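With one protein chain withheld, the remaining protein chains of the complex are depicted in position.
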């Protein structure tokens, strides 16, 4: 089910077509996944969202592409976003996440989920040593 | 503030002392942070929690230690755990997270938080292509 | 799937029938959606929940009905409640939410989701200027 | 800090005074905690919220008072509500929660937090056996 | 849908078979639910997760088995874990949760969800009286 009707022929709008073309070129694939097809109902929202995903996830940077995908999966699981867990697990697999790495990612997500709720249930005060994590001033 | 009174002299209990000693030895530091001091009110819970943290976070494995800490921070931010964000950001810094890496981690957490809520607000259906992410059967 | 079996003939119970009749009268529609059909397993819980929804959402007040629905959608997306996103998006549409308004609602939900996780990941301290928001003691 | 200024003299309003008097009588204590003092800025919201808390938490029912408080703490930890964790932990202690019970409650919250995020990260499909949990139709 | 392919013949791995056998023996049932079948892709993660579930949920302790399941459901609903809500509601029913108890559990989850978001929206400061909940230093 869905809460919004996706446009029937999104690429009839040239702004949407330009984004879809860039998605295809960036990913070197003809596949445009549903999130973009749904966002096409508002070209401005589509453009801004893709521009940010492209910049953060598909531009060479300090973190390698697979690490980025694993961080994305971690947030998505914590936020209970079924769509994002599916799409970014597929992306992580495509970028080389092995079974062993996947198992470890799951173990960290599980452990963090556990201690997050434990610390929140205890309301443990933050140690002064953790203040000013790294750097001057 | 806190919802539980931490034990006044936790290491008077030999089970607690054994865990604290192992924390110090594993981390090569005299510092035992508050989460463990609070969990000391129940030695069995303390032992199990530390055993899992040690196994998942402090044992050489497929993912490098800094990547693990960044995944931990990502889950903790999504779960709004102030304590865990503080403690694992300090740990990531200690393991070499640079300002550039930190900025990128934050950008991914922010982007994932954004698209998670967008996909949940649209109730976008999962693409069939994302099913069976990785592997036979 | 569901975690509870809905009653087969809920309106056989006069308390349930009274609530369903009030839902139909209030909404001027014969449609009674699933949430109420499921809550019918406990007439007291059904009565209290409907009374609150009627009072907060279906009684003229300082906020107009469409604004209320958009606020409801925003909370439901953040809480990852698929059912509530669907039902309140339908309600907002019925109350006049245009595509442009829907796109803007989604953009705010997305942006807030983003900065929420950013502020939680940074643990930014609250500015003293934001304290006492609105008025003297 | 707070996002709302609490009323300076809430009991000057007879509707607020009536609620505060009922809180004191129900709890057999002079103490009225901050949540009620803040909600006093809107007597209708205060009345409705207290009426529900009194009905659900302070009326004899199928579940005993301590079990109710522990369930309340569990939800509050998962929702990262610092205030509610503090207030309901104090209430649970007052109703007889021992250290052993508290440790066990924490262990269940931690375990559930862990498997919740694990199941959400795996997107495990629900077993057909779990459908229609309990009862005919 | 799922984000991970479950192993086709999990019990071909003796470590997995040992865990499945222990699940069957502990529960006195031939049924092994999907969570364990999915976790079988990594025997170490499967072993650790089951060991913890067995210890916390299936070992006689200060809290009775039904209370434990209700606490588990409460956390799972707050975390929007569909799988865990289904599985633990089935478990609670099997352990004797009546319709009346289920309705009351739902009422507490609903009320806590309500006041959690209310307290977080008001940013009510914690009363000093709630500090040090239970016992001396």
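The chains carry the letters A, B, C, D and E, assigned in the order they are written, with residues numbered from 1 in each.
The criterion applied here is as follows: contacts are C-beta pairs under 8 Å (C-beta built on N, C-alpha and C of every residue); 3 or more make two chains touch, one makes a residue touch a chain.
Keep in mind the model is a prediction, meaning the values are calculated, not measured.
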What are the shown chains in contact with the chain that isn't displayed? A, B, C, D, E
From B:19, B:66, B:85 or B:124, the answer for touching the chain not displayed is B:85
Just name the one of A:3, A:16 or A:70 that touches the chain not displayed here. A:3
Counting contacts across the full complex, list the positions on chain D that touch the omitted chain. 1, 3-4, 41-42, 44-45, 48-49, 75, 79-81
By the contact definition given up top, give the residues of chain C that touch the hidden chain. 1-4, 31, 33-35, 38-39, 49, 52-53, 56-57, 61-63, 67-68, 70-72, 74-84, 86-87, 89-90, 93, 97-102, 104-105, 107-109, 111-127, 129-131, 133-134
Considering the entire assembly, which residues of chain E contact the chain that has been omitted? 73-74, 77-78, 80, 82, 85-86, 105-106, 109-118, 120-123
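Following the convention adopted for this analysis, only the chains that are shown with their structure count from here on.
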Flagged in chain D as touching 2+ other chains are 1-4, 52, 74, 77-78, 80, 82, 85-86, 89-90, 99-100, 102, 105-107, 109-118, 120-123, 126, 130-131, 133-135
Quick one: label the inter-chain contact graph as line, ring, star, complete or other. complete
